[in-house]
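Removed from the display is one protein chain of the complex; every other protein chain stays in position.
And now, chain A:
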Amino acid sequence: MTNPVQALNSARVRGWLYQALFLACALAVAWYLVSNTLTNLATRGVATGFGFLHREAGFEIGESLLSYSASDTYLKALVVGLLNTLAVSAAGVVLATVLGVLIGIARLSSNWMVNRFATLYVETIRNVPLLLQLVVWYTIMNRLPSPREALEVVPGIFLSNRGMKFPVLVEHAGHGWALLALIAGIAAAIAIVRHGRRHREATGKPFPTLPAAIAAVLLPPALVFVATGAPLAFDVPVLSGFNFEGGGSVTPEFTALLIGLSVYTAGFIAEIVRSGILAVPHGQTEAGLALGLSPGKILRLVILPQALRVIVPPLTSQYLNLTKNSSLAVAIGYPDLVSVSNTSANQTGQVVEAVAMMMVVYLIISLAISGFMNWYNRRVALVTR
């Protein structure tokens, strides 16, 4: 039996004690802030709570992935805003990654022109505040001609200060089947890739994975498409009244925000990619050459898998940054979560609730991205055998 005084000398017990104390303090502060806010709002006669979410929002939203109208609830309006945030962030992450990888590799190029251009890009883009860049992109979008004098880039595609209008396929039953065939084709391609790898590992002989996989993806939907009578009808945008009607469209706000976020984040991703590639010792390349691998194969099979281990963790923060930066949308009129929340807060006066919801939602999005990236990071991490 140790007595309590002796127990205090144990590092383990003290560790527990300090942690418990810290937790208690944190909880007490949180409880104090929340209860104090509530008391104060109550003494000032300010209504609190989330009841407003079920009232009619009464305002329109410029672009929405769901069908939304002013008679829907605040909750739905906020969901529309959230989806807009997710849409621009997802597209931005993809675009920024592609652009960033290209610029990053270009910075390592031995071609003087390519190399200098990539350096100039990185140094300029990274050092100008994003908000300014967004305003510049948006101003460029607004400088395009009016719908009545829209530029017809390719027949059917119109570019004006109201955004880009393009023809969309008129829906037909055959499309659903073609889509199913495409999904089946992708599944087949995955199986082929797996088989190819096993075949190579078992026999040591290469397997024509790439052509087989491409054929598996493309052939079934093409066959179904032809079999259902090749239904190709387009809904082409036509000028009517103030604007174009029919067809699909991308607004200048979305375009400006997407370009701004992607271009800005790509500058950072380029540096991450460059550092990742440089982190792989040159000996690895020499070893690959000694084995007789082609430069392309060395990059794909030797360098990149090792570089990814260095690239993925900082890349995660860039994805998180991009998502959070999308809240700058309010400056250029893209109806993202913050924009819709602000409007809701103003109409209802429930500022504390709206800000709290925004914080929670961004926290959840960020945790989700970071969770996914951590999973991916574990996959590409060095496997000790």
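The criterion applied here is as follows: a contact is a pair of C-beta atoms (placed from the backbone, for glycine too) under 8 Å apart; a residue touches a chain by one contact, two chains touch by 3 or more; residues count from 1.
Everything that follows uses one rule, which is that contacts and distances are computed from a predicted model.
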item	value
The complex's invisible chain, by UniProt name, from "Probable glycine dehydrogenase (decarboxylating) subunit 1", "Amino acid ABC transporter substrate-binding protein", "YbdD/YjiX family protein" or "Carbon starvation protein A"	"Amino acid ABC transporter substrate-binding protein"
Hidden partner chain, touching residue among A:174, A:196, A:246 or A:333	A:333
Among A:59, A:117 or A:207, residue touching the chain not depicted	A:59
Hidden partner chain, touching residue among A:135, A:236, A:304 or A:380	A:135
Full-complex contact with the absent chain, from A:17, A:47 or A:301	A:47
Contacts of chain A with the absent chain, listed as residue ranges	33-34, 36-37, 39-41, 43-47, 58-63, 70-71, 131-132, 135, 138-139, 141-143, 146, 161-162, 240-243, 245, 252-253, 327-328, 330-333, 335, 338-339, 342-343, 345-349, 351-352, 355-356
